[in-house]
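As you look at this complex, bear in mind that one protein chain is not there, while each of the others sits in place.
Labels for the chains are A and B, by order of writing; each one numbers its residues from 1.
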Amino acid sequence: MKKRGRLFWTAVSVLVLAGLVVFPTMWAPVWLLSLAGQIMAFALFAMSFDLLFGYAGVISFGQAAFWGIGGYAVAIASRAGGGAIATLLLGAVAGILLAAALGLVEGFILSRVKAGYFAMVTLAISQILLLLASSQNLRPLTGGSDGLNVYVPRFLLVGPATYYLLFAVLVLSFVVLYRFVRSPAGLVWRGMRENESRIESLGYNVLAYKVAVNVVAGMFAAVAGMLYMLVIQIATPELFGLSNSLDALLMVIIGGAGTLVGPVVGAVILVLAEHELSSIGSSVPFLSHWLILFGLMFILIVMAAPRGLMGTLDKIRDSI
Amino acid sequence: MVYTRSATEKTGDQANDSPPVLVLENVHAYVGSFHILQGVSLQVRDRHITVLLGRNGAGKTTTVRTIMGLVPRSTGGIRLAGQEIRSLPPDEIARRGVAYVPEDAGIFPHLTVAEHLMLVSGGNGASRTAALEEVLALFPDLKQAWRKRGGALSGGQRQMLAVARAFVMRAGLLVIDEPSKGLAPVMVERLMESLLRFKDHGSVLLVEQNFLMASRISDDFYLIDHGTTIRHGAMAELVADRELQHRYLGI
Partner (left out) sequence: METFLTLLFSGLSTAALYYLLAAGLSLSFGLLRVLNFAHGAVFVWGGYTGMFVYQLTHSLALAVLAGTLLGGALGWVLERTLLRPAYGNIVVQVLTTLGAFYVLSEAIKIPFGPDQVGVGVPAFLHGAWMLRGVAVVKVNVLLVSVGLLVWGLGLVWLTRTRLGLIVRAGIDNPEMVMALGIPIRRVFTAVFAAGAALAALGGVLAGQYFGALSPDMGLQNMLNAFIVVVVGGLGSYNGTAVGALLVGLIGAFASYYLPSQIVGAVNVLIMALVLIFRPEGLFGEKEVVV
């Protein structure tokens, strides 16, 4: 029974992956590729957040800080090098290192404070980055509130090239993260979520594990922000905004926390929904306030089904 | 329905006929994913001292916390003066006439001794002063520490304050978790005396590791092991049964 279920899911995954690889060769309008690109960037972003929230049980409301750092790193580097690949890669490396550094600092704070506190601290840090990015004084670097255009290397503009790059990075990141959460360290994180003092009494260095999870999640979020830039090609201060952190949270919760696949499902649902609602919103005035509906939905999901879609599906499957 | 202390002194065997004050029937309790109480049944007779005995980790504290409504998930029956109280919130249970002294005494570090007693003596002026006078006569040391904060009290003072606070509540049932822990012998004597005095008006459910003390003041005993009540009877029986003492209490 269990084995057949596994086989079924493996078959489904292989089919979906194959479909995703093949379809752009047959039918690839620009809008679809762009939408798919946004979904993939957000999927990685949400996955990074799942590592933090779903596995380690850490609530952060500032994951957008890393997303924005990745975005601006690529944007600034692309402008400096006029889209040259070398500078772009250099920018990417710098962005990841910067994200790791911020993750390190936040990780230290995380080890000193309790749940709600950390959420507020991360929110404050991302908000300050937003203000700095939109600051007039830093305009030469960041473009102020207008933001920065991103110069994408020419070869990525050919057909579905960007799509395939994002797809490759997403699959690779998924494999890496999957191994990560199945590693002994992943077990310790889950243990911390359940009962921190117990993990500590077993002799694990909780501080180190907390710092580590924050650094790793931050680095992947930065990569996600970079991918996003390749798709939308403009970095604005809003990258750092609360709504992005909340999007990641919502994707993880809708899809199911602590599953890694769930956030991908959540990203598909949420990006499509936002896309549809914002286009309908322009013709139906009431729906232009769809963010309120999202917020209400978020509250209801948190209160009613904290395990999210994937968790709930698992539960239903277990009970059958 | 509030179970308050009786106005009359008990006479002879009359109290034995009155129904039990507190009844637990096959109580199970869960903390997180742990199934900690697995069938606790006991009765506390009116104006008697009932002691709950058991090894470390047997489930004594969990039992009294479940009675107080402080353990979120439990099943079974808990009746106070005939009324089911298991799913009531702790404050409602307390208002129905249960005073509680927790294992750590439950002293507020930032409140003075005076404020601790003020917090529970909500009644009108006269009865309030009477209750206060009464406990201060029992525990005169508290008068000395009147303006001290809870955090600055010694272990013995904290324990006394916790007992005094419970007495001021004038409840009919006193639930008290290891009060003798860390007390000097002379203080233990005083505590025993005050519990015996309490028996004149109400009932006591006592958790105690100090077998000597328990045996001197208790009327009934219940033995709990691995979250289950396994033996009960008159205290005198347990005192006589050295083998049972050895097996379950490690004495």
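Following the convention adopted for this analysis, a contact is a pair of C-beta atoms (placed from the backbone, for glycine too) under 8 Å apart; a residue touches a chain by one contact, two chains touch by 3 or more.
The structure presented is a predicted model; accordingly, all values stated were derived computationally and were not measured.
Participant: In the full complex, which bits of chain A touch the chain not displayed? Write them out.
Facilitator: 57, 59, 61, 105, 108-109, 112-117, 119-121, 123-125, 127-128, 131-132, 134-137, 242-243, 246, 249, 253, 289, 291-292, 294-296, 298-299, 302-303, 306
Participant: In the whole complex, what residues of chain B lie against the chain that is missing from view?
Facilitator: On the chain B side, contact with the omitted chain comes from 68, 70, 72, 89-92, 94-95, 100, 102, 106, 108-111, 115, 118-120, 122, 150, 165, 169.
Convention: only the chains that are shown with their structure count from here on.
Participant: Provide the C-alpha centroid distance between chain A and chain B, rounded to the nearest whole angstrom.
Facilitator: Spacing between the chain centres: roughly 54 Å.
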